[in-house]
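Shown here: the complex without one of its protein chains, the others still in place.
Chains: A, B and C, in written order; residue numbering restarts at 1 for each.
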């Protein structure tokens, strides 16, 4: 409904030394990762060699009933997944974790990212007799592992070899009958970190791997470290072990994780997401100063940047927009006559904050611009004298190939129109994007490099010129 | 799940000159009033003399499907209601609007508040042959109106006479076949205001009445004025008309509407809720200053007060707590072992904001204290050196009789324990409540007086010593 | 979907000496009464003076979850109801039992039938201040009882006096805090009977009242006797007591209960429904003999009559039609192109039974004739050489005012067309209705007289010339 960008997934894995409530932990952690994907979710649990699982369309609180949790709640290892399905309604077959039965040991897989050579690999495997039941990269990863598994001694060695073939972005969690293995692609495009579980005496009792550190505290885990770009981490009864074969790059973490995708209480590669957003706001003051009375942010993701803009500029920060918390995913546009309703119902202005004021509005990005146009209208109706839009990201000029919905279409507006045309179209007094030169400063001090391909067109690897968004779309060949 | 106070209702009414999308407006407005009641909702529409309606348990986005909206969407008049059912699961019979068939004209009623003489009136009517099908004051109001209606010329005259009998808090919307009548009790305890609808040429096309002004902009209505304490406003084809028979008091608006119940973008009796909250934060600085590094608010309702505390004290404001937006009403406490999960999943700390800092945390109120205790633990785990709690309301020492869930039980803790005992129990370094003497300053400049009975024990009318919360509870007498 | 007639309700009541599983019994009994009403159902339970209840739209197995049954399952008295809502989708407010709070004692009411003077009574009560929240006769009965209750010593005495005012068909169950009272209107138009509950030692432990005796065995109750026309039966701690004030008629039981509405394993007024149907089939042989090879019945209700036709005529009975048991209430006519699908999916012919045969098909009645037309087509496609339709009821020439959907519209076809026109329209070789003169022979030996008004136009009481079907329809008067 609203023109927002979407991260497409979040992953979770847990390994405990004793049979414990791993399902409860997975459930709790998926709540904390829900912002990374809201259309489907799933948990697979390894209960003494049996993989039980539940996957479904919907939010964590819709898919997991008390009965399901009770049915699953027994085991030492679990993985979980939240997904933002890129496509249409009925794609239950794309839910994860993928659960695979195999003679060499059953396996469950969940991943966040996108393989750029998925189609190529798929065809290779199909020519050897493989069949594909989804348009999901997890299935390609499963075949890549299985291909090695036949001859390899261990599942981690299989993954290690498979990674020579996988190209693209992936943070992956693999559950075998006895191990939890997690890995990040050699560029480390999507985040992944590890936490330690303790008992009441402070002794370690297991490990958890999560897309973002914000999911650790809810399960009483302490942040240990990020998984390195290219690193494979194996957790088993023998403890935690690292395989560094693919760790030969500095890494190219998606910079937009800091700007929008991640939750502000996460820390990625040593940098607080909240601080990164504050810094983006500060940078915007240098780039696009303005004489104004108040700075407000579009809740929730741009409040931090608005605070940064305020701090640096000295213009007071205030809470000038209220976001309706009860919209759900099923808001029905009740009529064509009341236009703008869907935005008006979602966001409203606090009159006493904006009335008669010159208002700086900080938001994270601009996609189609329709929401922003109505938002500015709302602010003017509430009495704002001037509205100055500041965006904590540069314009999207190129598509993303690594697991988000920043497609060619998403980048169209910024490509088609001048800054001033966009400003006029949304009805702002001034409009300022974060400069592409400064975008990496946002995450200054991080332990890695960055991918800002959607802004710059420079990607950490070759990408097919016209890679389709959903590569396996079900066009039939014969 | 969380120990929060609850407003029990919100009301809506609309009258348009031509057949129009009144249901769409009701639907949109109820979304904006959803914070006033989340357990049931309903809309009744008058389509050329037929009252169609839908009531159900659940949020607006759960009760109203596209089919229901299409079925209802035709008429000139509609009323709507959101309700926080005080009691258990299955009370469909208490949903509103109440729809009543009567020889003198059908009628739909929705109200927000609580009648303190409901039981007395109920018995009077029963002795004349009445039957009651709910434990809902709306049914008492219906009988009070009908009692007069038999001899009165008009429904508004009936309501006027009925109001001599009704005692308590009520903001009521009544829909007759041809009119929308709204009224506030003579003390004006619950808010109610009126907006004007316009066509594209700016000509007025109807009126809407809403519990809070925040529901006006979504339906493209402009705020006109508050309904006066005791005022009856009649909207019909003859325009808008006021009956002032009961307008003989300054009014005693619930002060807690400003502090917590209302939405921050509402303006009540001329005072912005947002500003009132900022002011509460400022007052807390005078009363409870502290040497600290950062001020944070508990989202969403206490952010404004935190901003006020920051402004006045000079201690920097920051966004140190993140609220999970995906909890829904069905969060399952997955296990007893991971204690505190339900709070930890709902609120988390931003480590970079609080780590190593002396933190002032502003919240609106303290009921049982369990959430606050865990929240402080979360902050300390995230590295906070000191945690200073500031509450933008005084302690609850007395029950509320006027439509909230501030019962005797709610006021128990503050009554039973000393300030220092409470501070110790929740684990804060310091704890400061807003002083009862200052509570009305929060809404300084309002056009009315206030009820702060839950803090002071002084109510705007006599209240039964042991008025039960749910007065009609179904104890059988024979 | 299918042009079938509908009984509109079934009622249930139970009184036990000790706290027991009265809800379980109500649940079980409503399953057995489900054929009398499938659109809503409800149970009200008296747990030591508190009336708990659940009402909802849908079948018993949809409305009552395990949680609801657990919540309700405690008490000594319960009543229940199934209803075939005459009107549109959303009439939750018409579900029963009606639960009424009253100073003289709370009350729950469920009834089967229809009051012909409901509108008149409603206006009388409204002129005294009553309000009506449904278009349901139960509410009128409640007011009629309450009107007396104010001055009467007991609820049974109130009902006794109220029955002087109630005119029409009603089998009613009333639950007071300490009693179960059931009654039949003085004409006894709808059935109602009483069973005795026993413990394992054969000692009586309570009583149950049910619309049909088929609901007794599931709750381990033994049939005791029918309630007499006009009788009030009071069950309390003092045992079972009868009030005979209104027992001055022989009774006029709806003859169509035997032919179609009731379940074949019920016994009403001493006559087995199964036997009555067999007899109807036998009568049809005398009236409409035919030279044929096989007799089949339309399942399920006409199988018994087909067996009767076979027995008397000597033509072999066979099972030539199969009814699909998985249709549910939500069959979607998937396309306009495949006509007749909805009937074809519901009924199919057994080729080996009908192929090359002269087939007698017995059904209970003919309403619009569309289903029969397609059914005959199905039989001919399966190879039937001749199709002879025999109907175990006379044509509907008049509306029913006593609680069924045999309206003017229902009687239209038989009124508009000659027998031969109807035969031609449905495509039968011959068509024979049961003769009106013989219709009462079907229930020969019954302890009562009959109403066959829908066939004969002779009703057991005066009926308004143009009584609307749904008398309280919500036309607004002012």
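Quick note on the criterion: contacts are C-beta pairs under 8 Å (C-beta built on N, C-alpha and C of every residue); 3 or more make two chains touch, one makes a residue touch a chain.
Every value quoted in this text rests on a predicted model; they were computed, and no experiment measured them.
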item: Which displayed chains the hidden chain touches across the whole complex; value: A, C
item: Candidate in contact with the missing chain, chosen from C:17, C:119 or C:220; value: C:220
item: Contacting the left-out chain in the complete assembly, out of C:21, C:386 or C:425; value: C:21
item: Hidden-chain contact residue, picked from the options A:20, A:46 or A:371; value: A:46
item: Selected from A:59, A:99 or A:439 as touching the chain missing from the view; value: A:99
item: Interface with the unshown chain - residue positions in chain A; value: 46, 49-51, 54-55, 68, 71, 89-90, 92-93, 98-107, 122-123, 125-135, 139, 142-143, 146-147, 150, 155, 176-178, 472, 474-478
item: Where the unshown chain meets chain C, residue by residue; value: 20-21, 23-25, 27-28, 31-32, 34-35, 38, 59-62, 64-66, 69, 73, 214, 217-220, 263-265, 267, 272, 274-275, 300, 303-304, 307, 311, 316-319, 322, 324-328, 330-332, 334-335, 337-338, 341, 344-345, 348-353, 378, 381-382
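In this section, only the chains that are shown with their structure count from here on.
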item: Chain pair, most C-beta pairs within the contact cut-off; value: A-B
item: Most widely separated chain from chain B, with each centre as the mean of CA atoms; value: C
item: Distance between chain centroids, defined by C-alpha means - chain A, chain C (Å); value: 59
item: Per-residue multi-chain contacts in chain C, two or more chains; value: none
